[in-house]
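Worksheet: the structure to be examined is printed underneath.
Only one protein chain is missing from this complex, and each of the others stays in its spot.
Note that the chains are named A, B and C in the order they appear, and that numbering of residues resets to 1 at the start of each chain.
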Amino acid sequence: MEINDIQEDIIEEFSGFDDWMDKYSYLIELGNDLDGFDEKNRLDQNLIEGCQSKVWLNAELTNGKVIFTADSDAIIVKGIVALLVRVWSNHTPQEILDNDLYFIDRIGLKDHLTPTRSNGLVSMVKQMKLYALAFSAKN
Amino acid sequence: MEINDIQEDIIEEFSGFDDWMDKYSYLIELGNDLDGFDEKNRLDQNLIEGCQSKVWLNAELTNGKVIFTADSDAIIVKGIVALLVRVWSNHTPQEILDNDLYFIDRIGLKDHLTPTRSNGLVSMVKQMKLYALAFSAKN
Amino acid sequence: MAFDFEKIKNDFPILDQKIYNKQLIYFDNAATSQTPLQVIEAEANVYKTYNSNIHRGVHCLSNKCTEAFEDVRKRTAKFLNARNNFEIIFTKGATESINLVAFSFVNTFLNKGDEIIISEMEHHSNIVPWQLMKQYKGIALKIIPVNEQGELNIEAFQNLLSPKTKLLAITHISNALGTINPIKKLIDIAHNNGTKVLIDGAQAVQHIKVDVQELDCDFYVFSGHKLYGPTGTGVLFGKEDLLNSMIPYQGGGEMIQTVSFEKTTFNELPYKFEAGTPNYAGIIGLGAAIDYINEIGLDNITAYENELHKYAESQLLTIPGLRIIGTAKHKTSVTSFLVDNIHPYDMGMMLDKIGIAVRTGHHCAQPIMDKFKIPGTVRASFAFYNSKDEIDSFVSGVRKVKQMFA
Partner (left out) sequence: MAFDFEKIKNDFPILDQKIYNKQLIYFDNAATSQTPLQVIEAEANVYKTYNSNIHRGVHCLSNKCTEAFEDVRKRTAKFLNARNNFEIIFTKGATESINLVAFSFVNTFLNKGDEIIISEMEHHSNIVPWQLMKQYKGIALKIIPVNEQGELNIEAFQNLLSPKTKLLAITHISNALGTINPIKKLIDIAHNNGTKVLIDGAQAVQHIKVDVQELDCDFYVFSGHKLYGPTGTGVLFGKEDLLNSMIPYQGGGEMIQTVSFEKTTFNELPYKFEAGTPNYAGIIGLGAAIDYINEIGLDNITAYENELHKYAESQLLTIPGLRIIGTAKHKTSVTSFLVDNIHPYDMGMMLDKIGIAVRTGHHCAQPIMDKFKIPGTVRASFAFYNSKDEIDSFVSGVRKVKQMFA
């Protein structure tokens, strides 16, 4: 699936919620369901320390595609982390580099991705792009 | 004349002015008329340096009475200096120490004797009392 | 209750609003307190009627503004019961007040190897300035440990004292735990050792009466914005003889007597420590805040806030899995807590969505968080304009969030 198709899917999924509670319940669910973060990757170099919460991010290039795995100690942050991984993981470095992340705004979670939030998410997005750049340079 | 009689005289004199200009013209006149400051007393130790204007104050004890002479580089300040000298000079140290200076308020010149004015007048009044204290201690 | 709650609510229009369609409940008072209309108007009134740069002006507005500003100094001195008005230095906040003392006191009185004592529960603003001086000046920093309840270990403090201990810098009330420290006792112990004392009152002056003469502290600092005053205002009280001996901090207009390239002489107190145009409009607002507090009565405030605080803790503790961080015997107005398996950030996020403003994280007190091995807490902090009803909504909010995470 193309990246933007995934973004559209997510926007579609969130369009069904009419209040904050439903939306956050879903984020919590996504957070709880996110696994696949290998304990051996819980390294300092993979840690993005926000002032409020922590994010771990690991990236590998497999068959020309970037595989992101990630985790957070705060469950709502982890829910958003799950969405970011779902959107960008399993795509080529170039596809990631070219992509414009717009679903966050559209599902009303923009607040979580402002630089002043210091929950690690802004840095995570930056870091994902940097991985893509690094892998594309290698190719 | 008693100190407070002089204060009353001054209040009387000023009561005739109905506007600022008249009052200040009179102050300028008083300033211009003030002399008697001996050049040999224009010493650093007699200088009260306000941020805006300078005041020189000399005090001597003659026949048990304090003789103040003073000067200023700003004429309005000098006018007020003249009034202060007129009120307190030629009285005993004890009379000066016991006296409460109220004429300034009553003639509407209080503004000039606030600590923040830094024209040297507040320090001058303090200094006059200190001289009186020093002379009374000597006696 | 000795004061008029309805009137008070009207003085704080900000509190009467909806967040995501929910009535706002503001429990982030330890970060900043709200500002009554009286303060907002006092400050606006400066700009609307007599704004003019203070001191040294000969014209009418400048005199009026100077007098209003200097009058706040008198009222602040009275508020703290300082002996002299000129012992009150205006700064931009508690942090700057501490930095001023760190620089000027240390550079005047300390030599390499001399020691300063702080505690494990300090706010970063009472840690980092001393760490910087440690670096620049080679002084040593000693730390009073805190027990499981969040209380200072007084015995350990006594053991830290040495002939080299020149200063104890300690918080009156902990912003992260709510602990009220026995500062009178600490000051006496320190003074017996010839050690001067700075009290960080950023979390105290808004809650309890402070009398610097009775305490006999050498320095006392606080921030205006936590005392219902404007941002950008702060106070440093210092004893006359110390302030007189200390070298100046910042240089500039106001703090000098005469300037020449050969020789510059400094102004007398308090101006020596107030370089540059002060935040006079803000300080005049702070004066209105002090008047406001005086009118309600600090004793009334203390009594009412204690009641709120006790009620909040007792209600919160009915929630299974909730534990309060900081259980000192003497506490006030600040309640830090954690709920099993719920990250404080998640709790704060969700409470926000139901209109409740609390603070989460380390509260600029990382060392005490590290000590307790927690990433942070959820902190609810109360002011006299809060109510038991609000606490009820808050407690049921915490329950609701807990269920969502179950």
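Keep in mind that, in the parts below, a contact is a pair of C-beta atoms (placed from the backbone, for glycine too) under 8 Å apart; a residue touches a chain by one contact, two chains touch by 3 or more.
In this text, all values refer to a predicted model and were calculated from it rather than measured experimentally.
Taking the complete complex into account, the chain left out of view touches A, B, C. Contact with the chain not shown here comes from a single listed residue; of C:Gly150, C:Gly232 or C:Gly326, that residue is C:Gly232. When the omitted chain is restored, the residue from C:Ala68, C:Ile88, C:Ile127 or C:Val401 that touches it is C:Ile127.
Contact with the omitted chain, checked across C:Arg73, C:Arg359 or C:Lys402, is made by C:Arg359. If you put the hidden chain back, the residue from C:Ile143, C:Leu160, C:Leu298 or C:Ile319 that touches it is C:Ile143.
Screening C:Asp216, C:Glu268 or C:Asp370 against the full complex identifies C:Asp370 as the residue touching the chain left out. In the complete assembly, the contact with the undisplayed chain comes from C:Lys48, out of C:Lys48, C:Lys329 or C:Lys373.
Across the interface with the omitted chain, chain B contributes residues 20-21, 24-25, 28, 51-54, 73-77, 119. If you put the missing chain back, the residues of chain C touching it would be 13-14, 17, 19-20, 24, 26, 28, 31-32, 34-35, 39-40, 43-44, 47-53, 56-62, 92-96, 98-99, 102, 107, 123-125, 127-132, 136, 141, 143, 223, 225, 230-233, 248, 250-253, 255-256, 258-261, 264, 275-282, 345, 348-349, 351-352, 356-361, 364, 366-367, 370. Although one chain is not drawn, its touching partners on chain A can still be listed: residues 49, 51-52, 111, 114-118.
One rule holds in what follows: only the chains that are shown with their structure count from here on.
Averaging C-alpha coordinates per chain places the centre of chain A 39 Å away from that of chain C. Centroids built from CA atoms put chain C at 46 Å from chain B. Shared interface positions of chain A, defined as residues touching 2 or more other chains, are absent.
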